[in-house]
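Here the complex is missing a single protein chain, while all its other protein chains stay put.
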Amino acid sequence: MEATPAWRKLPYRRLELYEPEGDLMTLQLGPQHPSTHGVLRIKLHLDGERIVKAVPFPGYLHRAVEKLCEQLTYVQIAPIVDKNDYVAPMTSEQAIILAIEKLLKVEVPRRARWLRSALAELQRVASHLLWLGTMTLDLGGALGGGGSVFVYTMRERELVLDLFEGLTGSRFHYNTHTVGGNRHDVPAGWAKDMHAALDLIEKRIPEYETLTQNNRLFVERMRGIGVLEPELALELGVTGPNLRASGVDHDLRRDAPFHAYDEVATNVITAKAGDCLARTQVRVAEMKESVRLARAFIDGLPEGPLVSGKPIKLPGQFKVNSGQVYAALESARGELGTFLVAGAGTSPYRLKIRPPSYHAISALPYLLPGHTVSDTVAILGSLDPIMGEVDR
Amino acid sequence: MAVNEDALAYHHPLYDLMLNVPGLAVGLAPVDRLLTWGLKNSLWVFPMATSCCGIEYMAASASRVDIDRMGTIPRASPRQADVMLVAGTITVKMAPRVKRLWDQMPEPKWCIAMGSCAISGDFYRNLYSVVPGIDTFLPVDVYVPGCPPNPEAVMHGLLRLQEKVEAARAGHPVNAEPPPELFGAISPSLPRLTDQNRPPELSEEQVQASLTVVPEGDPGEVPVDLTPPSIPGALPDGVSTELAPLLKDRFGVAEIPADAPPLVPAERHVELAATLKALGYRQLVFVAASHHPAKKDGEAEAFEVAYALRTVGAGSKVASWRVRVPATESVPTLTPTFAGADWQEREQFDLVGVRFSGHPDLRRVMLPENWEGHPLRRDYPADHAAAPWR
Partner (left out) sequence: MTLFAWLSSILVAVIVLTVTAFGLWWERKLAGRMQSRLGPTIVGPIGLFQPIADLLKLVQKEPIIPQRADRALFWLAPPLTTLFALLVAALVPFGPKLAPANIDVGVPLIIALGGLALIPVWMAGWASHNKYALLGAMRAVAQSVSYGVPLVLTALVPVILAGSMNLNSIVAWQHRHHWLVVWPVFLGLPAFILFILAMLAEANRIPFDIPEAESELVAGVSTEYTGMHFGFIYLAEYVHTLVGSAVASTLFLGGWDGPFGPSVLWMVLKTCLLFSVLYWLRWSLVRLRADQLMALAWKWLVPAGLALVLLAAVWTQTPWGR
């Protein structure tokens, strides 16, 4: 066995080993706090302003989705899981559909796969935009520079939402994927709108870079804060940009391709440092890459049917073989997977959603000790957790 | 009458003056109009943004809709807010906090229920952990329907609230907004605030006590069609073929099924994890437990826990296996090998009820500490009621 890594020895659970200078103070951050990204409670044990131990308490948004899915038929599930990752509902939906298709061994037409990839990339752009806004909001406060960046990124996010609305009729919670294909085909002129929107976003990304990662104050707040070591990240199952910022070159779009990612090459963006700044840089760079990919997928959208075979209309039409499948895709936050245990009926026997955010916040007890209360919001924000997905 | 005394739910020196000095009240009618104008044009919002609807609320405060135009700014502290905008699903665990925050707000205060979750619990409303509508414990002034309502709808809701504020202060009888009609089966054990026969106030003890109430489930009855799957065959999807000999020779796996992870003896699985880790499966993907109730043919109640690991980098592969134990026994924890198993196993313990031996911190994670039962067990009713919230 190799030597025990430092983080295994962290006294994050053994408060009694810590010798404070004065009394320890406990601070309950949340569940309703301006920067807990929804409803997360973190119990902080403070020595002055320094965190000695941090215990996160998720579960304030536990909506019992997995139980609900056991009650519903396969067709009914997709619109429900939309609401899990409410910042990127598109990929949330795709993850479940992928698993069902894998279970049923349904072949998805090439056009649908390309369209799905394009939507996933657009969704990634929208999600990272929102993240960048809320991240700076945490750093600069709602009444400050952070607020400005937030409004800018929301403005660009609206462009993407408009595209989705044009395609599916809904700003989010789309329910556009069906088993074996997509429900909504690209309307006329949509590709042109998309190019216009992406051009605008691409033009503005450098502006955000100026406001954030090229801004001295921002960098000072983020550099060296919340360093996530690659080995720890792997053991915890932290995925996505958080993992890549720690220097692990791993991206399911390239390494275990789904949709049409085996046909268009993806550049995987990594950073070495593993701190909050690196996570920011990775996400901003990923936005640019996603813009490129989205263009490529829409430009190369093949002709053909959008749904395989007969469109499935009624829930009862499903004939499900029993089996256990796991299907995963790379959402904006990392590996979003579904482990599906099928029974003989029309609904799943057990459905486990593997949310990247839950794994990300499980790193908090390791990341927070040693930092100050101010860093808490930076670290939490940089991990980009979505509580709907954490708690399900 | 300048001040509508009935509309005052609280005591304020200013109003006292206006009410108690005879003549002043009448003379000050324009003053009251001015005060009302002030109230209605400065609605500071405390966003109780728990989930998706909160994102649309954020969009409403961004540049396209910009609710700041009508003087609405968000305040982080409930003490300085006038409107509680509940945007998102309120769970049983969250509801006491929402109530508390509401109580911390100073009068005059209003409440907007944004989105179907806040209005009725949406499609989660019959589930054990969700409150079917915040009007079971908060007096809602305006309902903004939608899933999620558009940002424009939020603006509309605020404008509606302004009308309401004005009407109430002018002494017009303002009926409480009728709650929207609900479709389908919903039977909260607690009537809404708008109901006549609702008990006046719930005490803290009632709330606490109710959280622990668990109706008797009937574990004996298991739906017949829910046969736990176990299919013989070849290699499961995602497990690389070179692992088959390893599993068979070293870990005593008799057969590797075609469409399910192989079953590994419980006492060997920690060793298997360590072996796989050394082979390059360094990332923990998930831990998923499922409950298999006792069956008519005599098969005992059991838990199955599936673990999955992944290799990192190009050509990433998944290796997964299952461990099956009788319900009375526990599964050895993976925490010493994979730090992430800690939280994963906690979640499975909380939801499914499997015990993990050697786990450093086996506490509940999703549900309140004092919850009874494990909701993802097959015999746990999905609409299990956790009063008083439903």
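Chains: A and B, in written order; residue numbering restarts at 1 for each.
Keep this in mind: contacts are C-beta pairs under 8 Å (C-beta built on N, C-alpha and C of every residue); 3 or more make two chains touch, one makes a residue touch a chain.
Quantities reported herein were computed from a predicted structural model and do not represent experimental measurements.
Novice: Sort by label and list the shown chains the missing chain touches.
Specialist: Across the whole assembly, the hidden chain touches A, B.
Novice: Based on the whole complex, identify which of A:73, A:148 or A:175 touches the chain you can't see.
Specialist: Only one of A:73, A:148 or A:175 touches the chain omitted from view, namely A:148.
Novice: Of A:138, A:275 or A:391, which sits in contact with the chain we cannot see?
Specialist: A:138
Novice: Can you work out which residue in B:75, B:248, B:295 or B:364 touches the chain that's missing from view?
Specialist: For the chain that is not drawn, the touching residue is B:75.
Novice: From the listed residues B:108, B:146 or B:381, report the one that touches the chain absent from this view.
Specialist: Checking each option in B:108, B:146 or B:381, the one touching the absent chain turns out to be B:108.
Novice: What chain A residues would touch the chain not displayed?
Specialist: 25, 27, 33-35, 49, 136-148, 151-152, 155, 211, 215, 217-218, 220-221, 372-377
Novice: If the missing chain were put back, which residues of chain B would it touch?
Specialist: 10-12, 14-15, 34-35, 37-39, 41-42, 44, 62-63, 66, 68-71, 75-77, 79-80, 82, 104, 106-108
In the analysis below, only the chains that are shown with their structure count from here on.
Novice: Would you tell me which residues of chain B are touching chain A in their complex?
Specialist: Touch residues, chain B against chain A: 48-52, 54-56, 58-59, 62-64, 74, 76, 88-89, 91, 93-94, 97-98, 101, 123-124, 127-130, 147-148, 150, 225-229, 231, 236-238, 258-261, 282-286, 288, 290-291, 306, 308, 310, 312-318, 320, 338-340, 342-344, 347, 351, 360-361, 364-368, 375-376, 380, 382.
Novice: Touching residues of chain A toward chain B in the complex: what are they?
Specialist: 7-8, 13, 31-34, 38-39, 57-68, 70-71, 80, 83, 86-87, 89, 102, 130, 142, 150-151, 154-155, 157-158, 161, 171-173, 231-232, 234-239, 248-250, 252, 254-256, 321-326, 328, 335, 337, 339, 341-345, 349-350, 352, 354, 358-359, 362, 366, 387-388, 391
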